[in-house]
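Just dropping this structure here.
Here the complex is missing a single protein chain, while all its other protein chains stay put.
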Amino acid sequence: MIKDIAMIGKKSTVIDPTRNLRQRKLTQNIAFTFIWLAGLLAVAALLFIIYYVIKNGMQVIDLEFLTTRPAGGVSGKGGISTTIVTTIYLVILTITIAAPLGIGTAIYMVEYTSDLSGKKGFLGWLVNTIRTSVEVLAGVPSIIFGLFGFAVFVSYLKLKFSLLSAGLSGACLVLPLIIRTTEEALLTVPKSYREGSLALGTTKWQMIFDVVLPSAIPGIITGIVLSVGRVIAETAIFWVTLGGSYRLPQNLLSSGRTMALHVYMLASETRAFEKALGTSAILIVVIIALNLAINISSRQFAKKFSGK
Amino acid sequence: MKSKVLVLIAVMLAAALFFAACQPAAPAAEEAAPAEEAAPAEEAAPAEEAAALSGQLQLAGSTTVQPLAEELAAEFMAANPEVSIDIQGGGSSVGVTSAGEGTVDIGNASREIKDSELEQFPNLQIFTIAYDGIAVIVNPGVELAAGLTKDQVQAIFAGEITNFSEVGGSDAPITVVSREEGSGTRGAFEELVMEYKDEAGEKQIKPIVESALLQQSNGQVMTVVSTTPNTIAYVSFGFLDDSVTAVAIDGIEPTVENVKNGTYAIFRPLNMLINGAPSELAQAFLDYILSDGQTLVAEDYITVE
Partner (left out) sequence: MKEIKKNSIRVLAVLFAAVSFYLLYSGFEKIISVDLPVSLALSQPQAIFAIILSLFSGALAVGLWRLKNWTKTAISLLSILLIIIFAVSEIFNFSTIVFAGESITPLSVIVSTFGKSIVNLLLNCGIPLLLIIGLKFVDEIFLESETQRFIVDKFIQRALVFVGSSSILVVFLIFIFTFIESSDAILNIGLGELLTGTVWRPGYIIGDQSGQFGLVPMLLGSIYSTIGAVILGVPLAILTAILLAEIAPPAVREVFRPAIELLAGIPSVIFGLFGMVVLAPLIRNFEIAGNSGFGILNASIILAIMILPTITNVTEDAIRSVPDSYRHASLAMGATRWQTIVSVVLPAARSGIIAAIILGIGRALGETMALIMVIGNSIAIPVPLDNNPLTILLATTRTLTGNIAVEINYAAGVHRSALFFTGVLLFLLLLVINRLAHFILREKQPS
């Protein structure tokens, strides 16, 4: 028993250690229970959504669903063949435009100018501006990219509602993602690789191309896969730049519909909710596959560099 | 060496896609001469035959016109396999703006074109392809045996009447569903139903209540009204089906016959708009619509007579 002698006149606080500990343990158990519940709730929400979509969507998926095109209009009849193909086209187009630009920028930032940020002069200013621009781009909401794409590509450049406008707008969206992941990948390549190569007499570009890049490829591919997932999941941008035609795009200047857009149109225009869920199910499966691929590859990547 | 080539492929791919895709169909190149000669061969593509039509048309605009245009386009494309017609929605104002700015080849509008729009796009040509009625619909759960009068409809959409019990239904608050401002269906509805004369005898239009749920197409309106209880909306005749209840206005049922015999007054023209002179393909399409296509029109709409 601990008595505070200086406070004789006041009511003395007596702490019973055992009871106190029991109280605190009780509080902890209650708190931890709540926390576990919270975590389970979050995961349960995810699982419920996936379960609902896949269970209800699976019923409509068959060969006909996958190889016939949407019938358009309000009937909601038909399949989703053209949307699958359009999505693939758009993904390839967007990555083709964004990947060289993004990887090039990251190479420039890491290899050529990493010692320059903060320095005075034109190049120092350039590097800082590039860095700020990438950060700004990363924070822009997708509808603004859509707005931008509509103003510049569809209206001003008269590209109309087409794969090209959508691809260019989508490329702006994923550019920061590719730049960031490539930068990270390049930074994990040990300096010794670079120094060894230069010591052997290669030029800087040869060193980058033949030594650094191959080691960084897994990280770069992760970035590209993440961008693919982003493009597949994106709707707002393509709603405004791609148009909504249900037919197959004949060339880069045709309009089309991606799967995510098709889900939106099915849900709002027709009452074919099961088909919307079916398309969503396919989308979710693709995203799960992409996530798995990233997880597995990043684990292998980490292993490769730690078990050196 | 391999990796060098692989990375530069990515750069080349962009150029390659652009190259390949800017030609509508890929002619197979001869392999006799070395590869570079394939390029001038592709350039000298054979000229189009005068007989068969080919090319691409982009239409956009009214969601009312959209399904009709899609049916007409399907027939036209069946007769002319080299033609490809893409149609999107967006609302009548999209049709006017896109056609005027040249973003699409033909714009669709389900209303009259305003003077202000003609001022903005003086070269806009208007081709009326059909007439379409606008029906007032309610969710099937709403009981309105006696229908509604035009004044009642106006009051409901203006927010003055807020409960179905005030117009002969059960006690349920009314959820008004409307279209976006750019909608031709909405514009026509406002001109024909929401019009009143103010104190000075001037024609005014009562604004639709602010709390109305706004949808972007006829299809969306149908979805909301058929699945949400106690809703009321207006929709094009061509979209009516059993999932909603069409309301008789002043005792007249909303049918094509009633529009034809003049008893049902809520209808508007369906227009196709082209900026300047139509291209050969567009003219051919229009000619088809105004001649053989009218049989398709007659199925759900009123032909141009």
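For this structure, a couple of remarks:
For clarity, chains are labelled A and B in written order, and residue numbers in each chain start from 1.
Simple rule for what comes next: a residue touches a chain if its C-beta (ideal position, glycine included) is under 8 Å from a C-beta of that chain, and two chains touch if they have at least 3 such contacts.
If you're wondering where the values come from, they're calculated on a predicted model, not measured in any experiment.
Touch with the chain omitted from the figure is made, among B:53, B:158, B:192 or B:213, by B:213. Taking the whole complex into account, chain B touches the unshown chain at residues 1, 5, 8-9, 12-13, 15-17, 19-21, 25-26, 28-29, 31, 33-40, 43-44, 90-94, 96-97, 111, 114, 116, 120, 173, 175, 180-183, 186-187, 190, 205, 207, 209-216, 228-229, 231. In the full complex, the hidden chain is touched by chain A at residues 21, 24-25, 27-28, 31-32, 34-36, 38-39, 41-43, 45-47, 49, 52-53, 63-64, 67-69, 71, 78, 81-82, 84-85, 100-101, 104-105, 107-109, 112, 126, 129-130, 133-137, 139-148, 150-152, 156, 172, 175-176, 179, 203-206, 229, 232-236, 239-240, 247-248, 250-251, 260-261, 263-264, 267-268, 273, 276-277, 280, 283-284, 287-288, 290-291, 295.
Note that in this section only the chains that are shown with their structure count from here on.
Measuring from the averaged C-alpha position of chain A to that of chain B gives a distance of 35 Å. Only residues 72-74, 92-93, 96-97, 99-100, 103, 154-155, 158, 160-161, 163, 209-210, 213-214, 243-245, 247, 250-255, 267-271 of chain A touch chain B when the two sit together in their complex.
Every residue of chain B that touches chain A in the complex is listed here, in rising order: 3-4, 7, 10-11, 13-14, 17-18, 21-24, 56, 58, 60, 66-67, 70, 84, 86-89, 101-104, 215-220, 222-223, 226-227, 239, 243.
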